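Comments concern the structure below.
Yeah, one chain of the complex is gone here, protein chain that is, but the others are all in their spots.
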Amino acid sequence: MSDLIGILESSLRIASPLIFAAMGGLLCERSGVIQIGLEGLMIVGGFAAAVGALQTGSAAAGLAAAALAGVVFGYVYAELSVRFRANQIVAGTGMNFLAMGLVPFLSKVLYENTGTTPSLPLEQRLSWHWAVVLALGIVAGVAWMIRSTPVGLWIRFAGEHPAALESAGISPRRVRMRSVIAGSALAAMGGAVLSIGLASAYSRNMVAGRGFMALTALIFGKWRAWPALGACLLFGLAEGLQVRFQSGAIPVQLMQVLPYALTLVVLAGFVGRARAPQALGRQD
Amino acid sequence: MRIAPVLKPAAALLTGLALGLLATALAGESPLHVLGVLVRGAFGSRYDLGMTLFYMTPLLFTGLSVSVAFRAGLFNIGAEGQLSLGALAMTWAAFTFPSIPAPLSWAVSMLAGATVAGAWAGIAGWLKARRGSHEVISTIMLNFIAAGLASYAVLNPFKNPETQNPETLAVGASHILPALPGFGDAPVSAALLIGLLMACWLGWLFQHTRWGFELQTVGENENAARMAGIPVERVQIMAMVVAGALASGVGLGEVLGSAHRYKLGFSPDYGFVGIAVALLARGNPFGVIASAFLFGALHKGTTDLDLETEHVTRDLALVIQALIIGAVAAEGLWARLGERLSSRLRSLKGRGGGG
Partner (left out) sequence: MNAVEIRGLTKAFGSGDSRVVANANVDLVIPAGTIHALVGENGAGKSTAMKMLFGMLEPDSGEIRVNGDRVRFKSPMDAMRSGIGMVHQHFMLAGPYTVLENILLGAESTGPFSRLPLAEAEKRLKSLCDRYSMPVDPHARIEDLPVGMQQRVEILKLLYRDSKILILDEPTAVLTPQEIDALFSNLRRLRDEGRTIVIITHKLKEVLAISDRVSVLRQGRLAGYMETAHATAEKLAEWMVGRKVILSVAAAATAGHGRGEPRLKVQNLLRGVSFEVRAGEIVGIAGVEGNGQTELLRSLLLPEGRSVEILGKDVSKSPASRIRELPVAFFPEDRLRDGLLMDESAERNLLLGNQRNPKFVDRWGVIRKGALDAALERAWHEFDLRPKRRQMASRGYSGGNQQKLVIAREFEHDPKLVVSAHPTRGVDVGAIEWIHRKLMDARDSGAGVLLVSSELDEILALSDRILVLLDGRIVAEYAGGSVDALTIGRAMGGARA
C-alpha cells in the first residue's frame, strides 16, 4: 500500500514541471503558434530560478525570476514568429540553441562554473508540495480560461480561424503575441520547479528533453488542458515505475519509449484523431 | 557563379558571429582574443584543421539530410534519431560480418545503416503523406524512440562484455575506414571524402535530374506539382527515406572512421546542428559543404575556449549557432525592410519626376 502511495507521489513530483511546460505550450499552440522551444524555456527558467533564489534567498523570487526570463525569451520568440513571420520551427530551434548556449555562458560568468549553480539550502527551495498544488491550480486556471472567458475564446479563434477573429474586430496577432509570452513564462516556471523544487540547484542537462516531453504530453492530450494533465501524470508514472523497477522484466529503455510511441499512434489518427488547431504554424 | 545567393547567408553568419563575440565582451573577455582562439583552434595546425574536418564530417551528412527534406518542403527534425539508429545498424553489420573484404565491407555496413535509418525516417514520411501527421512532431517522437532503442541495443544484445562503458563490440578490421594522411593524430577519415562526394552528387541530382526537379517542385508548389502529374505523396515519402539514409552517414566518420564501435551518446546533437547547417546553406548541397566546414570549425575552435579564456567556454558555439539561425530566420524581416525602403524611394522619385 505504502508502495503504491510512494509510486503515485513520485509520479506527481516528476510530472509537476511537465505540467507547467505543457500548459505553457498549450497557450502558445492553441493561439496558433508552434512551440518547440519549450525545452529551451525550461532551461532558461531553471537557471533563472536558481539565480533568483540564490540572490534573494526566496523560492518565490526564484519562481518570479523564471517567469520573467520566460517573458523575455517568449517575447523574442513572439517577435520572430508572429511579427516577423519567421518559420516557427526554425525560430523555435534557434531559441533552444540559444538557451542551451546562453545558460552555461552566464553560469560561467556568475559562478565560474558551467556545470551547476551553487546549492540552495533546504529552506530556500520550493516545496514540491507547493509546486504540485500550483501546477494543478494552473491547469484548472488554464482550462477555465480557455473554455469560459473572452480571452480564451479569442485564443481559440486565433488558433482555429484567425480571419474570423479579425473580422470580429480583434487582432489575432496581438492575441498570439500575448499568448506566446504568457505561455513562455509558464514553461519557464516548469524549469524552475525542476531546479529549485525537485533539486537544489540548476545543473547542466537537467532538463534533458523534458520540454519535448511536455510538448508530447500536450499533443497526446490533444491540445486540451485536463487530458494534457493526464498525459503528464502518465509520463510521470512511467518514469516513476522505471526508477522503482530498474531490473524488471521489461527493459527500462523500452518503457521510456512508450509515451512517445503512444503519442505517435495518436498523432497518426489510429486512436481517435489528434486534431491540431487549424491555423497552427500558418502565417496569415 | 552568382554572388547574390552567397551574400545573405554570409551576412547572417557574420551577424551571428559578431553578436556572439560581443557577448564575450560582456563576460569580460576581449572579443578579439576570443576570435583569435577560435581561428587558431580551428585552423592553427594541421592537427587542428584535421579536427575541424573531423567535426565537419557528421555535419555534412546531417546537413544534407535536412536539406533533402527541406527541398521537398519537409522539416526533418529527426536526423538525430535517424543517425543514431543508422550508425547502430552500421555497427551491427560491421561486427557481425567481420570477414567481408575491404571495399565490399564498406558497402555492406553503409547499406545496413542507410536501410535502417531510411526506413526510420520513412515512417515520418509515410505518416505525413498518408495520415497527415506533421513531420516535425512525428520526427521528434521518433527521436526519443530511437534514443531508447539505441540505448537498449547497446546495453543489451550488442553490449561489449569487456568494458563497463556503454558501447558495442568493436567492428571488424576490414570495415574500418582509412584515416586521411597529413593531419597528425586527428581522426579525420575517408568518411569525409564520401560526404563530399555525396554532396556533389546530390547537388548534381538536384539540378540535372527529374528526381531533383520533382523534389523541388513538391517543395515549392504542391498544387502545381499535382497538376503536372508528380506523385506528391510518393515524393514526400521518398524525400524522408533519402534524408534518413543520408543521416546514417554520420556513422561512417564516428564509428567506422574513428571510434570503431558505437558509443552511447556519441553525438553532440549533430542532427540538430544539421538544421543550422542546412538553413545557412539554404538547402543547397554545395552550400552545405561550406556551412558544414564553418560549423565544424566553430565546434573545434570553441573547444579550445575552455582552456584559453577565463570566462568563456565551448558553449559559445551554441550561442553563435542560435544567433545565426535567428539571423537566417529573420530574413523575411530584412527583405521586407528592403522592400519598404525601395518602395518609399520609388514613390519619392515618382513624385519628384511626375511633378
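Read from first to last, the chains carry the letters A and B; within each, the first residue is number 1.
We adopt the following convention: a residue touches a chain if its C-beta (ideal position, glycine included) is under 8 Å from a C-beta of that chain, and two chains touch if they have at least 3 such contacts.
Every value quoted in this text rests on a predicted model; they were computed, and no experiment measured them.
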**Asked** Which one touches the absent chain: A:55, A:127 or A:148?
**Response** A:148
**Request:** Consider the whole complex, including the chain that is not shown, and state which of B:52, B:138, B:217 or B:321 touches that chain.
**Result:** B:217
**Request:** Quickly run down the residues of chain B that touch the omitted chain.
**Result:** 2, 208-211, 213-214, 216-217, 220-221, 223-224, 226-231, 346
**Complete:** Across the whole complex, the chain not displayed is touched by chain A residues 145, 148-151, 153-154, 156-157, 160-161, 163-170, 275, 278
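Quick note on the criterion: only the chains that are shown with their structure count from here on.
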**Request:** Could you grab the centroid distance between chain A and chain B? Build each centroid from C-alpha atoms only and quote it in angstrom.
**Result:** 27
**Complete:** chain A contacts chain B in the complex at 34, 36, 80, 84-87, 89-91, 93-98, 100-105, 108-109, 114, 209, 212-213, 215-216, 219, 251, 253-254, 256-257, 260-261, 263-264, 267-269, 276, 281
**Item:** chain B residues within the chain A interface of the complex
**Value:** 23, 26-28, 75, 77, 127, 131-134, 136-138, 140-142, 144-145, 148-149, 151-152, 155-156, 272, 275-276, 279, 311-313, 315-323, 325-326, 328-333
